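Just below is one structure, and these are the notes that go with it.
Missing here is one protein chain; the remaining ones are kept as they sit in the complex.
Chain nomenclature is as follows: A and B, assigned in order of appearance, with residue numbering initiated at 1 for each chain independently.
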Amino acid sequence: MSIYERTRKGSLTLVDTKRIHRFGALFVSESRFKHMAKWLNGIITQAIANPLLYLLSVGVGIGSLVDANQGSRGVDGVPYLTFLGPALLASTAIQGAIDEVVMPTLQGFKWNKNFFAMNATPLTGKQIANGVYIAALVRVAFTVAIYWILLFFFGALKAGTAWLAIAVAMFAGAAFGAMMLAIAGKVVKEDFFFSILGRFIIMPLFLFSGTFYPTLNNADIPSTNWMDLTALACH
Amino acid sequence: MITKSAVAIAESRIGKPLEKYFAGRVNSPLERSWLAFKSSTWIIVLSGFLEPVLFLFSFGFGVGSLIGGMTSNGQTISYAAYIAPGLLATSAMNGAVYDSTWNVFWKINESKLYQSMLATSLGALDVALGEIAWALFRGLIYALGFMAVVTPLGLVTSWWGLLAIPAAVLIAFGFASFGMAITSYMKSYQQMNMINIFMLPMFLFSGSFFPISVYPQFIQWIIQALPLWHAISLVRGIMLGQVGIATLIHILYFVAMICLGLFFTTKRLTALFLR
Partner (left out) sequence: MSSPLIVARQLTKTYGEFTAVDHIDFDVAKGESFGLLGPNGAGKSTTMRMIGATLQRTSGELTILGKDPEKLGPQIRAHLGVVPQQDNLDGELTVTENLYIYGRYFGLSKKFIKNKIEELLEFAQLEEKRNVKVDALSGGMKRRLTIARGLVSEPEILMLDEPTTGLDPQARHILWDRLFRLKELGVTLLLTTHFMDEAEQLCGRLIVMDKGKIMAEGSPAELIRKYSTKEVVELRFGSEKNAEMAEKLHDTCDHIEQLPDRILLYSDDGETLLSNIMSGGAHPITSLVRRTSLEDVFLKLTGRSLVE
């Protein structure tokens, strides 16, 4: 059959709307994974290099200064690297989740507008959002797992409950990811958005939530709780 | 008043040095940046200044409370005073690199700004110098802002500290001209990401947060070859009043970087748009 004849026959014989109704979000995730696969080398490199760099410089480098000064007291009773590890794990999950929902959403609505193409098929807006979210969490799980393994080899994990930190970090990423997905969908001017988000929200949270030193009185910042929880699991 | 025509203006350059590349009008691209800057949003401009200040508070005072004092050339100083020069040098670098890499890449490939500039009687060197001069201006503003924060905090211990501002501009000049040269050879966003991959480790390991003496000797040599180490050492020496022959070497390093950067940028822009 030529393409002209087939087009006339109509798509209802081909397209299974029930299947789309049930699994639509996964089809969207699949398209996200296809995109990620193109950058697979970069994703793997980043997942390994990023923790390695931070653990070596801040954990070991600054850690040597801290431990020399604190002696056997340590930081919260543990060596600096052990103190720092879980905080970096949680903040990586959060950062990863934000990147992986914000970028595709801006792209889908603004840059190549592929959300509109998806929505022109039987896929619903909700399925597109869920699909992006699921794909983001899978990517975050991968990053967090690698981070955790590196922490293990650095000797930063002391407690038997340390594996729980993966779950806690994932919850933190999931919470931030869901919130940012909602916000990114409403963005009007993107250059603006990245500057404000990165420099006025993410960066201060990263720097002042007890990531690098114990906090006393700023437990009301949301990510603090996540970091403390992750820390609890590891110590 | 007789107005000079575009042709007369262009012909007045005939016989002058570099006539093919330089129209003697660095001010026009600079004026363009100013116009664009005036209508940009102040919050984005502010954000560039904020970053090193946040790092100073988090690491200098937060982590610093765990570390206590540091010794630099026999002088005992607070951890905040130890990292402040590194942060100033790094912010000069970041501002210059951002302006000369991603911004320039975007102007070459997306907005086609240089294409339209070079369709006029401007030369490639006018465009390169104009863009770099703008990056310096921005670096200067950030440096002034940073000094306005650290000086009242008592982190500048010597009158030499005033020289940290021109030093930051020199550093910005080096990174801007070199960054622009590299960017002009880049073809894809993936290649551009290579710049970031290089920048982060340089930032983390060049001695802003801890002395490089913690590393084995050969790693120290590698770090000492990188521009950020020279930048940090230059500013630290100046802010702590430890000025000597080493200061001169750091300055010469940046002068060389500027010359190389300008040479390759002009060469490459000419090849891209006038060939």
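The rule is simple: a residue touches a chain if its C-beta (ideal position, glycine included) is under 8 Å from a C-beta of that chain, and two chains touch if they have at least 3 such contacts.
Not measured: the values here are computed from a predicted model.
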| item | value |
| --- | --- |
| Shown chains touched by the chain that is not drawn here | B |
| Absent-chain contact - pick from B:G48, B:G62, B:P85 or B:G123 | B:G123 |
| Touching the absent chain when the full complex is considered, from B:A23, B:M180 or B:I212 | B:A23 |
| For chain B, the residues touching the chain missing from this view | 1, 3-7, 9-11, 13-14, 19-20, 23, 25, 27-29, 31-32, 35-36, 39-40, 111-113, 115-123, 273-275 |
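The working rule: only the chains that are shown with their structure count from here on.
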| item | value |
| --- | --- |
| Where chain A and chain B are represented by their mean Cα positions, the distance between them in whole Å | 31 |
| Residues on chain A engaged by chain B in the complex (per definition of touch) | 42, 45, 49-50, 53-54, 56-58, 61-62, 64-66, 69-70, 75, 80, 191-192, 195-196, 198-200, 203-204, 207-208, 212-213 |
| Residues on chain B engaged by chain A in the complex (per definition of touch) | 41, 43-44, 47, 50-51, 54-55, 57-59, 62-63, 65-68, 70, 79, 190, 193, 197, 200-201, 204-205, 209-210, 214 |
